[in-house]
Every structure is written in C-alpha cells, then in structure tokens.
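What follows is part of the complex, with its chains left where they were.
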C-alpha cells in the first residue's frame, strides 16, 4: 500500500523536524535568557557603576552566548542546507544578542563591532552556520536606539565629552547605512529610526555646547564633516 | 423491556437532577464573580484617590499629605479590600483572579507609592500580604496578593513615580528626584529579568515599554537640571557643588 507506506515515511520526517524544532527552541530560550542577563548587566551603566565593572559583568556572558550558539550549530549540522528553514526560530534573539555585543564593544572601544567580529564572538563565522547579514544590521540599529539614553545620562554624570563622540559615531553609522539600498522591510523601518537617535544626540550636544560645557579640543563640526566626507559623497 | 424502561427513567431523572445542580453551581459562580468585579472596581477607584492624594505632596506639607494618604489607604483596605475578601470567601483565588486583578493591581500601585514617599523603600509583597491577613475571619485562608498582580502593580507604579519626580524637581527637591530616578531604574532593571517568566509575558512587555519611557522622562529632566546647574555655577563664580537655584522655596529671594 503505497499511500500507507508513504505516510509512514512522512511521520518519521515530520517527527524529526518536530524534535529538531524542540531542541532549537530549548537553546533559543537560553540565548534569550543569557541576553536578558547581559542587558541587565549593561543597565548598570546607568546606575553609576564604574565602566570597567559594567564591561566585566557584561562580557562575562559572551562565553555563554557562544556556547549557546555552538549548541545551535551542532543541532543544525544534522540537517545541512536547512539553516534558513529554521532561521526564523532564532532570528530575533540573535538580533538582540548582536545589539548587546555591539553596545558593549562601543562602550569599550568607541568603535562599531564589525560583522565578522560579531560572528566571531558568537562563534558564527563559519560558512555553514554564519551570522545573517540582515540580523547583524538590525542588531546594530537596536544598539543605536540605546545611545541617546546613554548620552543623556553620561552628561548628567558630568561627562561632557560624550555627546561629541557619540554624535561622531552615529553620524558615521548613518552615512554608512545610507550607502545601502534597503527594501521596504523591517530593516528599512529600523534604519528610519536611526534618524531620530541622531537628532536627539545632536540636541544633547547642542545643550552642552551652547552652555560652554563641551570640552574644547575639537572643532568637531569640521572634523565630523571631514571624516564622513568621502563615504557620503561617493554615490 | 420494563427493566430497560426503568433504567432509562432513572437515568433521565438523574440527568435532570445533575443539571439542576450544575445550574445552581453556575449561578452561584456567576453571582460571586459579579460581586467580586464590583468590589474590585471600588478598590480601583479609591486607590486612585490615594494616588492623587500623594501627588499633592510638596516640600512643606509632606507629613500632612502622607498621613492623610496613609489613612485613606488604610480605609481602602478596611472597607473595600475587606469586602473583596468577604466576597471571595471560600472560593478559589486564582479562579476569579481576572475579576479582581485590576483592583488589586491599583491597590499595589497606591500602597507601594505611599511607602516609597514615606521611607524611600519598596513595600514588600510579604508585608502587604501580612497586613491583609487580619481581614479574613480565621476559619478561611486569607487573601494573598499573588506575585503576578504585585509585579504588574509595580510596573504601573513607575508611571506615578515619574510624575512625582517631575513635580519634585519643580519644587527644588533635586536629590529626591535623583533618588526616585535611581529607584525606578532599579525596578526597571529587575523587572527586565522577570518578563519572560510572567504568566502572560506579552502584557508585561507592553508595560516594560511604558516603564522605559517613564525612566527616560525622569532622566531627561535630571539632565536638564544638571546642564543648567553646570552653566550657572561658573556664572555664580562659585565652586560650590550644591545647587540652590532650583525650587521655588530654594533660598533665592524672589
């Protein structure tokens, strides 16, 4: 009876897929939980904890994240070529994880965490199980949403140099994103939000500058312009 | 088939009896739910009044205002929560939770707000529940506010604290505002970790977003005060880090 035979087969296949999904779900729940702890550590930056302590606490979770992703990779290695079949199951958690890594990295270095660096940190840089580009970009934009809050609180804590630096960073980031030709999708919508982050930081910088509180080393305007210059102009 | 007939008759009458008893049970449950909903609405309305009373606070009338708030809050417990307990008596707290949850959440909001204003601390769930245990007669299990309603109420509390903070800044109580800010940031941070464990994480997520807005409103207000202060101190030619400028009764002679 071919019909019965065939469905016998289907049962096995679907069962496998269900089991796989359950296993993925378990790991994703852990990723979510780790990310939440990491976010909670980063929030200490607003509670007047010294930056090194905050970074230590935050970076302590990166190892766990990497372990989580390595388990995810193991699971998916059983079904080669199906990365994108299950991608939706861990997508949003990965975007969050990237945003936390990128914020930590920014706090530490003042630079953007690059795609391959993010992949490395999560153990996602082999060709079979990599960090999806759009997920990385969304994660970066999630991070930029946090920066206006950061700037405001830094100034309140007496760090008057912060707005200038963040403004420079966001301006570069904005210019970089403008190079991309985004479709009308989630990524595009998130990018439109970057404009508001930038505007808010400009306002904070203005508030500091007009009161003569900004440090004087720069003439940031010019500098900001110079740096952006090329990338902006090209196309 | 006489036997059969008899059996059928029996069954049928037992069916009638059974449904008659089901009907009683359903009527009873619905009536009780209705009463609980009403008690909950009363708790909501009167807790809200307590919250408004707290917002009447100012630098100079703190004791007075809070005393009245505490008295009103006590009245909410004695009158309205007590009635809820009475209506719930003997029934399953969780089963009717949906019917009274809004009222209890508002009560949590009011009670924790009062406590914060009085002592700057968070009123614990245990303390709240301890204070309720006297309400029910000893033969019944006392009403215990459950952890979910407590947390949901706490989430709303942050909105009231935001209002309080903006008002305190206008009143020149900057340290108070700063204290609120820290307190709210801590609550926000702690609740962040609880979200996925709530029974209905989705509702909680919405509340978290509102809460973050509230936190940032306080932070922005503190920022405004700070940059102004930093501009004035040099202007005043004083290295004094104190900030006597803000606040109507703050020492500047108007």
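In this document, chain identifiers A and B correspond to the written order of the chains, with residue numbering beginning at 1 in each.
Definition applied: a contact is a pair of C-beta atoms (placed from the backbone, for glycine too) under 8 Å apart; a residue touches a chain by one contact, two chains touch by 3 or more.
All values derive from a computational prediction rather than experimental measurement.
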Total copies per chain kind in the whole complex, with one of each drawn here: A x6, B x2
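Going forward, only the chains that are shown with their structure count from here on.
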Gap in Å, rounded to a whole number, between the CA centres of subunit B and subunit A: 35
Contact footprint of subunit A on subunit B as seen in their complex: 182, 185-186, 188-189, 192-193, 195-196, 216, 219-220, 222-223, 226-228, 230-231, 234
Parts of subunit A lying in touch with subunit B, wherever the complex brings them together: 32-33, 36-37, 39-40, 43-44, 46-47, 149, 152-153, 155-156, 158, 160, 204, 207-208, 211-213
